[in-house]
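Of the protein chains in this complex, one is absent; all others appear in place.
What follows is chain A.
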Amino acid sequence: MNKSVEIKNLDLEFGAVKVLQNLNLDIGKGEFLVLLGSSGCGKSTLLNCIAGLLDVTAGQIHINDKNVTWAEPSERGIGMVFQSYALYPQMNVEGNLSFGLKNAKLPKDEIAKRIKRASEILQIEPLLKRKPAALSGGQRQRVAIGRALVRDVDVFLFDEPLSNLDAKLRADLRVEIKRLHQNLGNTMVYVTHDQIEAMTLADRIAIMRGGQIMQLDSPEEIYGRPVNKYVAGFIGSPSMNFLEGRIEGDVFLVGDLAIPLAGYEFASGNAVSGEASLGIRPEHVVTGELVGNAPFQIDIDVSLIEPTGSDTLVDCEVAGHPFRVRMDGQAKIKVGERLRLGLDLSKASLFDKTSELRL
């Protein structure tokens, strides 16, 4: 893999607070990498280190095979887009796009050319003479992306660019960012706490927690084979159901149930035994006619129903543990009704009770 950004043994401390510790990350050329994690886990801090907006405590950062650990942000070949747009409010859109270029003493016709190209790509040509105050949130963020675009750089950094927008705009602009990446082929590093954004945009996702990367993998891998219980619970909405029990031979014992483990691929290749959590995604539980094919079946009482239109979420209890099932939006079901569920462990996850690592 051709590397675009390399982060080696990065440490970052704010006084006594260690935010990032010995972090290593390689990002390939043209890759769309999403840093995903809950608030305060150090995503923005990592992004600011890559941008050069924070001085690292130890370690190195290379961009395009150049050591830029101590280079100024403007010399690193990066463009950045912020959550609050961070436009210059007293300048019109054209001024916002050109201010940095003028300051870098680029020739006038080159500036004009770049602005023309960026505004065509982002469809902001009619807005060029407007001030940011006269733009909608989505338009402002487009201008902010344009400001990164005109810098003509290889690496784009996004810090929660869609978090200030309403749901509909967020979905629209998400598609546009994905299209932009497909057309430009730049490396993009994208920070978000929204797993839908991460899943839809990323080539690879880095799940962060407490300043460390828990798992760095494709969205399918992260969804299908989370490396630990935290990642498993973080990814997926509604989140994964966990049953605490014990592996004995080829069954998982929980309460008075014995769920057969046939079809489960152990991470080590060999079956293990001992205390464990079994994780099952609500969408991997089958209901209705398909139940007959499932290797394990159980009857439950429906305690709560959450219809979302496309799906219906059903709350119940399995062996004393709260359990959620996703059913088709058309399903006719009532609270208190008995429902037969079918479980297939080939799509499930097992985690060690103490280390919480995938078994």
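Assume a residue touches a chain if its C-beta (ideal position, glycine included) is under 8 Å from a C-beta of that chain, and two chains touch if they have at least 3 such contacts; residues count from 1.
Operating definition for what follows: contacts and distances are computed from a predicted model.
Per its UniProt record, the hidden chain corresponds to "Carbohydrate ABC transporter membrane protein 1 (CUT1 family)" from the list "GMC family oxidoreductase", "Carbohydrate ABC transporter membrane protein 1 (CUT1 family)", "Energy-conserving hydrogenase (Ferredoxin), subunit C" or "Acetolactate synthase". Of the candidate positions A:S74, A:S163 or A:Q212, contact with the hidden chain is made by A:S74. When you scan A:K43, A:R147 or A:H284 for touch with the missing chain, the hit is A:R147.
Residues 48, 51-53, 72-75, 78-80, 82-90, 99-100, 103-104, 134, 144, 147, 151 of chain A touch the missing chain (whole complex, contact as defined above).
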